[in-house]
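In what follows, a structure is listed as structure tokens, so that the remarks can point back to it.
A single protein chain has been omitted; all remaining protein chains appear in their positions.
When the chains are written out, they are named A and B in that same order, and each has its own residue count from 1.
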Amino acid sequence: MLLIAFYVAITVEAMTAALAAGRRNMDWFGVCLIACVTALGGGTMRDILLDHYPLVWVKNPYVLLLVCGAALATIPLAQLVDRLKWPFLLLDALGLVVFTVIGCNIGIEAGVHPIIVIVAGMVTGTAGGVLRDVLCNDIPLIFQGELYATVSLITGVIYFLGLTNGMPGDLMVLIAIAIGFTLRVLALVLKWEMPRFVFDRNMRR
Amino acid sequence: MLLIAFYVAITVEAMTAALAAGRRNMDWFGVCLIACVTALGGGTMRDILLDHYPLVWVKNPYVLLLVCGAALATIPLAQLVDRLKWPFLLLDALGLVVFTVIGCNIGIEAGVHPIIVIVAGMVTGTAGGVLRDVLCNDIPLIFQGELYATVSLITGVIYFLGLTNGMPGDLMVLIAIAIGFTLRVLALVLKWEMPRFVFDRNMRR
Partner (left out) sequence: MLLIAFYVAITVEAMTAALAAGRRNMDWFGVCLIACVTALGGGTMRDILLDHYPLVWVKNPYVLLLVCGAALATIPLAQLVDRLKWPFLLLDALGLVVFTVIGCNIGIEAGVHPIIVIVAGMVTGTAGGVLRDVLCNDIPLIFQGELYATVSLITGVIYFLGLTNGMPGDLMVLIAIAIGFTLRVLALVLKWEMPRFVFDRNMRR
């Protein structure tokens, strides 16, 4: 089930990334690259940081074809995809928590410290979007107040605490995904925001 | 011969990168760093993704001196280098296809899936320019319609298909480079462009 959710999530990430590329008038190659970086960049960065080789898409290159196919399919369907804002926000929220749980699992397998397990989950869930924004020459969106990385953090902590307290793995996957997904959707609906650190140099005088 | 072409290519990449740094009024250190990232960043990224260590310039650090030397030599020669636009475009086209073939060879040695062999070639050929544009705070040029990454893709596919169909390696190197180089030059002369995905949110209403 986690695997199906993974494929749905990278497809959704690829499609929303393609729209971001289209807003910057990129060519078809740029659309595919932005899609790959967004959908697979988080896992890739996690694996490089943990020295966990081969990378997911090197071992299973067909995910590259899936991501590029989803990105290119978005081009003729752009108006439709953009209009389906809520289904995509929901699937994106699902992707965030699914990626986080998968990342935590890789961290646990690699035998790293609990803090790094949580970090592995957060990197998997959020780094793809950061890389997309860097390539699109934006200040990364997740630093702008949205409750996104925080949801990933909470999902990872709940999942890891459950596992270390002897809960069965399959059940904890469901619980962590359910709580994380609900949190993210609540944050979207109720417009919850992280507090910002607004520092204006000139204020001090 | 591939080795000589490699040294010519990194020298050319270093010199055009130095001009890009000069347009942004960078200091001499910035010029060297942008040159190193542009000339060696593609191979470095490929090796990190494939876990192929030691990196080229760690094993043979003199390429760093060559790249920095070429970049610094560009400073007094800037007017000249800029005026030699066509020789540099041709050498840059040669670099693109040479890097691609070298990248494919590394992928083949590493025993990865054919798709990843092609990706290794494309990363080697194009990632240096993407990293240069990120450091110079631009949207990467190769996403803007130029037939650049596509040439790398086609070169890699021809090279790999030739090898797997029993053609001798040396001959395939020549054929792939000749076809890729011709394609790139035709794209420059005839101003071929990748189609773009232009998505304007406001169009939908």
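Side notes on the structure shown:
The rule is short, and it goes like this: contacts are C-beta pairs under 8 Å (C-beta built on N, C-alpha and C of every residue); 3 or more make two chains touch, one makes a residue touch a chain.
What you see is a predicted model; the values in this text were computed from it and never measured.
The chain not shown here is touched by just one of A:A17, A:A35 or A:L50, and that residue is A:L50. The hidden chain makes contact, of the residues B:A5, B:A18 or B:A176, with B:A18. Panel shows chain B; residues 18-19, 21-31, 33-34, 44, 48, 53-55, 57-58, 61-62, 64-65, 75, 78-79, 82-83, 134-137 of it touch the chain omitted from the view. Residues of chain A that touch the chain left out of view are 48-51, 112-113, 115-116, 119, 130, 134, 137-140, 142-146, 149-150, 193-201, 203-204.
Throughout what follows, only the chains that are shown with their structure count from here on.
As a whole-number value, the distance joining the C-alpha centres of chain A and chain B reads 29 Å.
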